[in-house]
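What you see is the complex with one protein chain gone and the rest in place.
Right, chain A next:
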Amino acid sequence: MEDAAETMYWCHMCSRLVIPVIEDEIFKCNFCQSGFVEEIADTQAADSDDQNNDGEIDINGQLEEIRRILSRHSAEIVNLAEGIRARLLIESETNENNIDTASVPPVSLGDYFIGPGYEMLLQRLAETDLNNKYGTPPATKEAVEALATVKIDERLLQCTVCIDDFEIGMEAKEMPCEHKFHSDCLLPWLELHSSCPVCRFLLSTADDDDDEPKTNDDNNGGFSIASMERNGSSPQPSSNSSLAN
């Protein structure tokens, strides 16, 4: 419970906390004598408050987040929110999508920006992005129907979607890359994306003009662990091959 707002100073030459000396009203580092010293407020107090009630975002934080999103998506945000609402209504009627929207309570647009609706908006934005913009498009029905059903004859083989081990003799769906999954685990994924969960091998998609298998090289910018993965360096998701442990 120390709340003494102690001022601290950071020397950017020494990269460390310092106790500056004041010469001619200029703060100088007591180690290197440089003037490249920055006063740092005791931000840790605020941070540890944040961490204590984890998950609960305070109003200021929320407003900050909203401003951020507003500046990123500009006027689109209102359209988006409207669109999401409309989609929620349609989805709950047609129910063709496997995303469970029936459990989503109705929300007013106002709720989106304050209170519980707000987190849902963020969630929805993420989902919209995920389903429509990011990742590979869904696999075609034909490609899914053409998948082989095989009997598991290997010990310690894991379905990486549910991370359960297969039992010998159990039936599984096999991708052309020979990765195997429970049918109930693989098919919902292929309805969203055409890539193998383990190696990203692509089944044909509705967008395809040819049937040639290709590898997934799209990248929306951002740091690419996926490309590191392909180059064989760590880290990797759990592999579908026999487990060593």
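Keep this in mind: contacts are C-beta pairs under 8 Å (C-beta built on N, C-alpha and C of every residue); 3 or more make two chains touch, one makes a residue touch a chain; residues count from 1.
Here, contacts and distances are computed from a predicted model.
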Hidden subunit of the complex - UniProt protein name among "NADPH:adrenodoxin oxidoreductase, mitochondrial", "DNA primase large subunit", "E2 ubiquitin-conjugating enzyme" or "Dynactin subunit 5": "E2 ubiquitin-conjugating enzyme"
Option touching the unshown chain, where A:C32, A:V144, A:V161 or A:C177 are the choices: A:V161
Residues in chain A touching the chain absent from view: 2, 8, 10, 12-13, 15-17, 38, 40, 43-44, 47, 50-51, 54-55, 61, 64-65, 68, 98-100, 122-123, 126-127, 129-130, 133-135, 160-164, 184-185, 188-189, 192, 195, 197-198, 200, 218-226, 228, 234-240
